[in-house]
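The other protein chains are all here in position, but one chain of the complex has been omitted.
When the chains are written out, they are named A, B and C in that same order, and each has its own residue count from 1.
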Amino acid sequence: MVYSGEAAMSAILGRVRDINERSSFNRWLGIEVTEAEIGSVEIRINWREDFGQYSGFLHAGIVGTLIDTACGFSGLTITDANFLASNFSVNFLRPAMGDVFIARGNVVKPGRLQIFTRCDLYAVKDGSEKLVANGDTILCVLPEGDFK
Amino acid sequence: MVYSGEAAMSAILGRVRDINERSSFNRWLGIEVTEAEIGSVEIRINWREDFGQYSGFLHAGIVGTLIDTACGFSGLTITDANFLASNFSVNFLRPAMGDVFIARGNVVKPGRLQIFTRCDLYAVKDGSEKLVANGDTILCVLPEGDFK
Amino acid sequence: MVYSGEAAMSAILGRVRDINERSSFNRWLGIEVTEAEIGSVEIRINWREDFGQYSGFLHAGIVGTLIDTACGFSGLTITDANFLASNFSVNFLRPAMGDVFIARGNVVKPGRLQIFTRCDLYAVKDGSEKLVANGDTILCVLPEGDFK
Partner (left out) sequence: MVYSGEAAMSAILGRVRDINERSSFNRWLGIEVTEAEIGSVEIRINWREDFGQYSGFLHAGIVGTLIDTACGFSGLTITDANFLASNFSVNFLRPAMGDVFIARGNVVKPGRLQIFTRCDLYAVKDGSEKLVANGDTILCVLPEGDFK
């Protein structure tokens, strides 16, 4: 069966949402998958008091989580193969303060062995978006039969 | 007043624990600061179902959180200046499964403008430790008066 | 004196070229600064046999050099302050083979203490460009009076 057009898009979105729901930590964070198409995704969370580091900004670990998650989800949009993150790296561009945080991840280079991905993280405050962090994740594709 | 010997050690440990308690996300994770001396710290968490990624391992974002937190805390042991993380990078060496996770962070190179730190993360299962991830964090020291 | 329009552009380009000429390794590589405007630069080299790794592709170290150099040069276009690289990170997306290599660097986020930059590296072969690597560099701005 081959999906195309809108059906394909909604199949991809459905697949990413399923995986998102299977992660207990993503559920606790309240991560919502708002967009997913071939090669890119958008996820978001609403700020909660629980998410703070010691001075009340979004915790660096959650900044990293959103970036790594959006990167991994962008990988899901281009392959059915299993993969694991090898490495992720995050740059903290500005203090992460806002009501909503939006991570936009995309595949930079797909490959048989590795998928290179990137993500920008925006904080939304009073309706305007500000880039607060960026980062990248390398996904290592597992050979068929691995990782059951 | 100059601390020395055991008093200094316990002052450092107390300072790191205070900062740890001020982070709502660290409290939710249940991060415990088990050791802190000049240039190095050890923190740990107990596994909970809430911490899972989609296949039930410790979520990459929490792996990153532990590494970034231990790195930042190692910075606290060598300076009273304020600092922020510029960047952190994590390598996922093995799937992170265990009952307890221990992050050991240390300062590689202190500096007036930057502090370079590193961390190893171990999973404890049936009493034995396994290295599951490592990483580093660059801390940017803020000029006096900044960031009140 | 305030430069504007074309004069400003050519002043920026001149400044970057001067710095490029002062590096003996850049001269050996034959790095040419082909564009420079506020926040972005383009540099290039022509392939030579001397640049090979063991299987004849462009050496990973030279890939890194081009990315780090373009990132640093993009910093020169936005400030007169002195700075040093804190960290650079390179992703090898494809084997780097070509007649010409073009690195396009840009400032992602300028700051008083740090400048975050990024770069894409293209290999040109038979007239067509292919993205072969990307990376980022964090520049640490030195306080006035430092580093004379």
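To be clear about the criterion, a contact is a pair of C-beta atoms (placed from the backbone, for glycine too) under 8 Å apart; a residue touches a chain by one contact, two chains touch by 3 or more.
Values in this document were obtained by computation on a predicted structure and should not be read as measured data.
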Answer key for A:Asn87, A:Thr117 or A:Asn134 versus the chain not shown reads A:Asn87
Note that chain A touches the chain not displayed via residues 86-87, 89, 113-114, 138, 140, 142-143
Listed in rising order, the chain C residues that touch the chain left out are 19-20, 22-26, 28, 49-55, 59-62, 64-66, 68-69, 72, 84-92, 95
Per the touch rule stated above, chain B touches the missing chain via residues 89, 91, 93-94, 108-109, 116, 131, 134, 136, 138
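Throughout what follows, only the chains that are shown with their structure count from here on.
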Given over half shared residue numbers means same and under half means different, the chain A/chain B interface is same
Closest to the centroid of all CA atoms, by its own CA mean, is chain A
Rounded to the nearest Å, the gap between Cα centres of chain B and chain C is 34
Taking each chain's centre as the mean of its CA atoms, chain A sits from chain B at a distance in Å of 24
Chain B residues touching 2+ other chains are 86-87, 89
